[in-house]
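Take a look at the structure set out below.
Showing chain A:
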Amino acid sequence: KGPVKIGFITDMSGVYSSLDGPGGTAAIKMAIHDFGGSVLGRKIELVTFDHQSKADLAAAKAKEFFSQDGVDMLIGGTNSGAMLAIEPLAAQYKKPFIVIGAGASTIVGKQCNGYTSLYAYNTTALARVTAGAVIKHGGRSWYFLTADYAFGKALEVDATKVVEADGGKVLGHVMAPLGASNFSSYMLQAQASGADVLALANAGGDAANSIKQATQFGVTKKMKLAGLLLFITDIHSVGLPAAQGLYLTAPWYWNLNAESRAWSKRFYAQMNAMPSFSQAGDYSAALSYLKAVKAAGTTDGAKVMAELHKMKVNDMFIHNGSMRPSGLMIHDMYLMQVKTPAESKEPWDYYNVVQTVPGNEAFGPAAAYGCPLDK
Partner candidate 1 sequence: MSWRSKAQLSTMWLILLLAVAAPWLGMYPVLGMRIMSFALFACAFNLMAGYTGLISFGHAALFGGAGYVTGLALTSWGWPTPAGIMFGVFVALVIGLAMGVLAVRRYGIYFSMVTLALAQIVYFYCLQADFTGGEDGLQGIPRGTLFGLSLQSDRVMYYVMLVVFVASWWFIRRIVRSPFGQILQAVRENEPRAISLGYRVNRYKLGMFLLSAGFAGLAGAMKAVIMGFETLTDVHWSTSGMVILLTLVGGLGTDLGPILGAVIITVLEEKMGAIGHFLEHITGVHWFASLNDNVSMINGAIFVLCVLLFRRGIVGTFNARWGGARAASG
Partner candidate 2 sequence: MIASQKSSHTKASHGSGAGAPILRAHKLGKKFSGFAAVEGVDLGVAEGSIHALVGPNGAGKTTCFNLLSKFLEPSAGDIFFRERNITRMRPADVARLGMVRSFQISATFPQMTLLENVRVVLQRAAGLAHQFWMPARALTRLDQEALRFLDMVGLSGQAGQLASSLPYGHKRALELATTLAMDPQLLLLDEPTQGLGHEDVEQVTELIRRVAQGRTVLMVEHNMSVISKICDRVTVMQRGQVLAEGSYDEVSRNPEVITAYMGDAEEGIHA
Partner candidate 3 sequence: MSPTPVHDAVVRAPGIDPGHHSPASVEAVALHIRDLHAWYGDSHVLHGVNLTIKSGETICLLGRNGAGRTTTLRAVMGLTSARTGSISVFGKEVIGLPRHHVARLGVGYCPEERGIFASLTTQENFLLPPDVPARFEGLSIDEIHELFPNLKERARSPGTRLSGGEQQMLAVARIFRTGARLLLLDEISEGLAPVIVQALGRAIKELKKRGFSVLLAEQNFRFSANLADRFYVMERGKIVLEIDRSELSDKQAELKELLGV
């Protein structure tokens, strides 16, 4: 029999490539290596593809992977549009599909299909944890800077629910178009609102620019900043002087404990950057899959998925992990606060862990997702 093939489809060159991209490939290779390079007596092989953030390319390739190239499972990277487009194919070809880099909650919502797993995080959890924890730390009135499209609005809705449930108040919001490089005018509006917290319901370059300009306009002197979807690469690119004090949520951080540090050092040696949580997630997903294959004694999609659902996951990346029937991996999440430049001891030493939030609390009740498999 031929090798066991793992596919990896992500954005290798576009906007999100620093989050995942080539670093993700390296991480998966590390997993294969750590697993011993073979399973069930078959070699393990990795095939990758750059979807350039184009869903149609991603879907067409996934289909080809499954139907012609004999790929046994697929790890999905960034861009939720692309991941959602691949999702039905996983069910059609009965192959496990583990999504890491994309965080759209809808992946395990109405679309769920038993073969797809949302493994590392989702936007709901990020928003919920940040909102819940920041309120506990004294931010009672909120103002949102929201990216003016579906995803930004969803982040705002998720966070608003928690803020209001926990007795906080939302004073207003401003919608900024995607890719608006100058956010200074929104900063004026945020300042004028008089709220305690400025929540950034945006991502990537937009979030980085908002943080930078919030600092320049002195917003951070009176308001706390809370990022609803921020990655360590964003903090790295903004720099600590601007980002210090900011709250954000992550499923993992390289400097979390000895195990994560050890793994990250290995990663750093190859990539010359500390891993983001999605890259760590890629590693963990590949590893979990291989463990499941070993346990099931087959690469048959249905059987491996059943094994994954049964497994308790605890590794370098996931703590207290278990998978809901919808495919959503439930595990601990962490509220982080960005260190001041003085606190930071070494490059990439950016976060203080403020609070650990247990999985079920972080991800919220299954009912809210609307996946039929969750009953």
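In picking the candidates, the idea was that all candidates are chains of the complex that A comes from, given by their letters.
Things worth noting here:
Just so we're on the same page, a contact is a pair of C-beta atoms (placed from the backbone, for glycine too) under 8 Å apart; a residue touches a chain by one contact, two chains touch by 3 or more; residues count from 1.
From a predicted model like this one, the values you see are computed outputs, not experimental measurements.
Among the chains 1, 2 or 3 offered as candidates, the one in contact with chain A in this complex is candidate 1.
For chain A in complex with candidate 1, the touching residues are 12-14, 17, 21-22, 48-50, 52-57, 59-61, 63-64, 67-68, 79-82, 84-85, 87-88, 104, 106, 111, 148-153, 177-178.
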